[in-house]
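Dropping a structure here in structure tokens format, bear with me for questions.
Showing just some of the chains, left in place.
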Amino acid sequence: MDNVKSKFDIFRQRVHIIIYGTNTISGRLFDIVLLGLILLSVLMVMLETVDFIDDRYHQIFVICEWIITIFFTLEYILRIISIRKPSEYIFSFYGIIDFIAILPMYLSFFLGGAQILSVVRALRLLRLFRILNLVSFMGQASQLRLALKTSRIKIIVFIYFVLVVCVLLGSLMYIIEGKENGFTSIPVSIYWCIVTLTTVGYGDIHPITPLGQVMASFIMILGYGIIAVPTGIVTAELAQNKRKGSIFLIGNRNPCPSCGEQDHMEKSEFCHNCGHKLRND
Amino acid sequence: MDNVKSKFDIFRQRVHIIIYGTNTISGRLFDIVLLGLILLSVLMVMLETVDFIDDRYHQIFVICEWIITIFFTLEYILRIISIRKPSEYIFSFYGIIDFIAILPMYLSFFLGGAQILSVVRALRLLRLFRILNLVSFMGQASQLRLALKTSRIKIIVFIYFVLVVCVLLGSLMYIIEGKENGFTSIPVSIYWCIVTLTTVGYGDIHPITPLGQVMASFIMILGYGIIAVPTGIVTAELAQNKRKGSIFLIGNRNPCPSCGEQDHMEKSEFCHNCGHKLRND
């Protein structure tokens, strides 16, 4: 009995290294296979909705999807078994996504060809989030994320301002153009105003009266001009990070001989942390 | 009589704290209720214009709108009563907006189902401006506002330049394409030119002759390129504010007591120039 348990423990440890680790060859191989299957799965979800492809290859899609689902189910079970505290994984963000992503195929078994199924099937796309975790170079994005984080509030204020402008100008356009020119209601006019201000410009709704075209021109130039604002915010933030980075990194080559502090400015002569002289020229 | 007056004075003071203040619990609660009612009111103005929603819930909308209007009327009266100089509030920006925003419902009482009423009703949207005042995080936008203010003249020059370019190129396109290709008049061609230069591109009017398409391509690349100008202006301004703010301002508030050096980092404890301790905590 003990022997069985210790054998199971060894199995659990090995599985843990393969699934959660990335240092061993088998661990990395597992990650690549997982990545490939996720991409394949996502591609299939997409192609299933294209009628002429689905008509021809429907059977292959179903078989493939079952194989992939079984693989992901096995992976899900192994992840639960091989972790010390299963609840930590099950209720984590990725644990919930993994669970939801394997659900659709089993539901299709019970629900048959129900209409709602096509919606449920799309849940498999959530596996995409997994890739975000797998792709290692995302670590490179940390500087970017920091810049976006520090300028978060300014961007929210900006979006709030854009929305208020769109509500007011959209309502004005509803009054100017009216129902007969495609501006059928204030919400639709606000939608048009967002389409215009963000310089998307579908053309499904467009001003017809001269006054409406003058207003639209004003909105366009406004949108063309205020795109400078989010750009300015993020750029200024990134530029500052970079500048700080460039000043501090220089310091790395010159740590304080007394306390080891590394964040010195280039021109510093004394350590700002302990007051020790930095350079003995 | 005196007793009544002093009681009224106490009432006025209490009302003043609730309506104008934000420090007490009841004051903050009042602000939140006000914010909610404004949003509800704005939402209703918008939804009333959607035919199939209005058909079904018209009665509910009218009742809700009367309740909200009565609330805002009471608020308006209380604001006048509780302030020392009523004229200061009445003729202030927010005073006028508050007055105009409650007007439409009372007018609807006298004007009945007149056509002009739908325009008047939209005036209730002006309450949105109120939110700008209520939402406290707008204070965070001060740096942004400063950057826009200092680069104001450059942006006006830029917009003026864009308009002159649009008048000239729009007229040229009118001559090239002509009335038969949708460029029915010079103002319409200018409108098209603004649509193109700002990269909105509805497609309601588009060049058909080869020469017109060459001209349009030129305008597009011009518009694609000169968007750099407002962006550059705002970004350079923001970046400078940030640079000044992050280094110089911190230093200015904390010069070295020994040598007077001012360029310190926020976390510095010793002067990097002479090694003297900066803070005597």
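By written order: A and B. Residues from 1 in each chain.
Just so we're on the same page, contacts are C-beta pairs under 8 Å (C-beta built on N, C-alpha and C of every residue); 3 or more make two chains touch, one makes a residue touch a chain.
Note that the structure is a prediction, hence the values are computed from the model and not measured.
K.L.:
Beyond the 2 chains sitting in the coordinates, how many copies does the whole assembly comprise in total?
P.N.:
The whole assembly in this structure file has 4 copies of the sequence.
Quick note on the criterion: only the chains that are shown with their structure count from here on.
K.L.:
Hey, which residues of subunit B end up touching subunit A in the complex?
P.N.:
Going through subunit B, the ones touching subunit A are 42, 45-51, 118-119, 122, 125, 128, 131-132, 135, 137-138, 140-141, 143-144, 147-148, 155, 158-159, 162-163, 187-188, 190-191, 194-195, 197-204, 223, 227, 230-235, 237-239, 241-243, 246, 263-265, 267-277.
K.L.:
Enumerate the contact residues on subunit A facing subunit B in the complex.
P.N.:
153-154, 156-158, 160-161, 164, 167-168, 171-172, 174-175, 184-188, 190, 196, 199-203, 206, 210, 213-214, 216-217, 220-221, 223-225, 227-229, 231-233, 235-237, 239-240, 243, 263-265, 267-277
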